[in-house]
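Here's a slice of the assembly, chains where they normally sit.
All chains are identified by letter, namely A and B, in their written order; residue positions are counted from 1 within each chain.
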Amino acid sequence: MFAISDHRLNPTSELDLTALGLEMYDFIIRLYPVCRSITGNGVRETLQAIREYVNLEIREVPSGTRVLDWTVPPEWNIRAAYIKDPSGRKILDFANSNLHVVGYSIPVHQKMSLENLKPHLFTLPDRPKAIPYRTSYYQKDWGFCLAHAQFEQLIDGEYEVFIDSTLEPGSLCYGEAYLPGNLDEEVLISTHVCHPSLCNDNLSGIAVATFLARSLAGRSRRYSYRFLFVPGTIGPITWLAFNQSRTNSIRYGMVLACVGDDGPFTYKRSRQDKAEIDRIVSHVLATSGKEYEIRRFIPYGYDERQYCSPGFNLPVGCLMRTPHGEFEEYHNSDDDLNFVQAEALAGSLHQCFRIVEVIERNHSFLNTAPYGEPQLGKRGLYDGTEEQRHALLWVLNYSDGSHSLLDIAELSNLNFSIVAEAADRLLARGLLKEADKKSLES
Amino acid sequence: MFAISDHRLNPTSELDLTALGLEMYDFIIRLYPVCRSITGNGVRETLQAIREYVNLEIREVPSGTRVLDWTVPPEWNIRAAYIKDPSGRKILDFANSNLHVVGYSIPVHQKMSLENLKPHLFTLPDRPKAIPYRTSYYQKDWGFCLAHAQFEQLIDGEYEVFIDSTLEPGSLCYGEAYLPGNLDEEVLISTHVCHPSLCNDNLSGIAVATFLARSLAGRSRRYSYRFLFVPGTIGPITWLAFNQSRTNSIRYGMVLACVGDDGPFTYKRSRQDKAEIDRIVSHVLATSGKEYEIRRFIPYGYDERQYCSPGFNLPVGCLMRTPHGEFEEYHNSDDDLNFVQAEALAGSLHQCFRIVEVIERNHSFLNTAPYGEPQLGKRGLYDGTEEQRHALLWVLNYSDGSHSLLDIAELSNLNFSIVAEAADRLLARGLLKEADKKSLES
């Protein structure tokens, strides 16, 4: 028989969140230097590292493959790059920061005047010490990114530019971890792995998704879980192209991105707007005791825009802390190891645990004594705190077949776990029964 | 033929509210000393007093009777109780305040040390001069309540405790007044009669319900009215157990409690949330010119929790002034004759009259000249105040078969009675006709 307690998570007592935060931070330190892009060996290296924590399938999709409206691009790899100034001094070196080279730069080795070089140089005049992050995936070009302060020191003369890259047929690779549960219906967690040395965007998402998957692998699951570690845009498009029929099983989904800074949580609802995942995350954040913001769906942002394209229209939202573009360190070299915090990572993982708890434990019951209030005292239920007694009354009053525990948590403004505990006690005393056989696992 | 004016109430001119307030206050003075509980002679005495105003049936239900999930408890009666201090001086006497004895205390007569007595003594440390109100209905025990200031003066030594009570098979009694109207559909007014010497909670509810019933008995009624004077929780449960089939006729309902203090009105909506009674009371309070608050249903509070249990789910809200637990005098000896006010009682009764007026007069009509605006001038209707002329236009424009007078009052922000007067004038000129034969009385 089903008991919601079977799927209880109690991360704050079972797991040491502080230790988990430090572990995730160490994982980010390790992955920080790797030069990732939408294809190439940096992504492979990243996926191999994740695989040490999670049983990951690594998929390779050949360049040129048609995926929905797109085509898998050539694979890009880079070994070295530099600029030498007129005196022959190396003034910029890819070895120091992989942000120095525009992603997908074609190989180049030539001498040129500063005037001719300038159109290939990118800086942030308003943030003169930071190196910007730039790519040119679908337009063949090359370029360098550097601090504006350095750019302003450049003297006239002949410069040597060198990029030892290849852009040739290969494959796009992504990682997929599937954790089967009692139900075929699944929860999709997707995070992008295409950014080079940027910590919040998105080593934070990679770390939290990895540790969430590791934790879920070790416990019983009502739902099945699918984790996707994919390059942005082309990654989910590729997965969706090959898994169109599977998407019917996706009942809940979340994109994780920018979850390592110390800003308040931000949840962007799915295109469905009132999908259960939207209600769950809203409830979890509302009862988190922390500042948070819920936003409407907009058709730009992270990979939720693919899952939420009108043909799929999946119930997939996006959990962030400070959203992309709204922190100054966004897409530049200041999104570094100082910007993300072990404590923030732990806090993000904690909210993910709470979201999973609601997904796992939400259920509809029927009050077996619906006429009048059942007498709690004679069943030994008239104890506990006032909040716990109120939770019993809320669950009894609204367990009428048309309200789930989540509905009741929303109505009562009680934390879902208090409501679920009350339901467990009432179930044990026979005051509740299952509302609907169909939605239960065998 | 139906005319809404037949069911008009005009309490402010027809009745002297000030006199009514004083009459209700006198009634409370009379009932204040009676020791009520959920059973026993104090309830009988109270019901007999109500019967002097209202044609009340008094029901007796034997102890042990199964009522829904509950069992009617033994009957409790008490004649005397005291504590004598080590010097033999009577330091606490039931004769001074029936709050001194925990309700449903079993008989006791023994000598004991202060140490052994203390677990049986209850005080309010934060309100040291007040005697708390406590009961132990379903757990056999005995105890005394006293002012914390007195408790702190108690010296060591041997005390004599004496409670001359009986707890034995008898019956639970409650009062029921049924006032038939043109329609079988009925309005339920329920108020609890189980509290001893506490004025706002709930001699105020008893007084207002009694005088409302007396007033309704004396005039024509479209709806039938049922007044229940019942002990809390077990009372409505008992009534519901024996009247389950009758509940289908309940179209409107209200629990009256704590309506004698000078706080603003508070209305707690029914579980249905948008039942007509909820809209009516909200409208009446919104147009009362007084401060008020409307609250959502929660499954604890007064007896509305029984009427609104999911099996019944009746359209029953709860009208209060300051809600239970939100005034300092709640459930202690300061809820006395000084705390309730004749003027507040009169104001509560006045709003009840206004609620009844909307119940009685709400109706849907059809504009008989719906194309363009009918010419009011040629019918002698272009007179009165601007508000009255606007009311005519509102009624004409929205009398399309899908809007009741209450809908129109809500849309227009006009007082229901102005809207009803306008409808009466338009009916008289033939500009309105009845919308729906079915909902009219024969």
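Note that in this section a residue touches a chain if its C-beta (ideal position, glycine included) is under 8 Å from a C-beta of that chain, and two chains touch if they have at least 3 such contacts.
Keep in mind the model is a prediction, meaning the values are calculated, not measured.
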2 chains shown - copies of the sequence in the complete complex: 3
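To be clear about the criterion, only the chains that are shown with their structure count from here on.
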Intercentroid distance (Cα basis), subunit B paired with subunit A, Å: 54
In the complex with subunit A, residue positions of subunit B that touch it: 67-70, 138-139, 233, 236-237, 240-241, 244, 271, 298-300, 305-306, 308-313
Residue ranges of subunit A touching subunit B (in the complex, touch as defined): 367, 369-375, 377-378, 390, 393-394, 396-400, 412
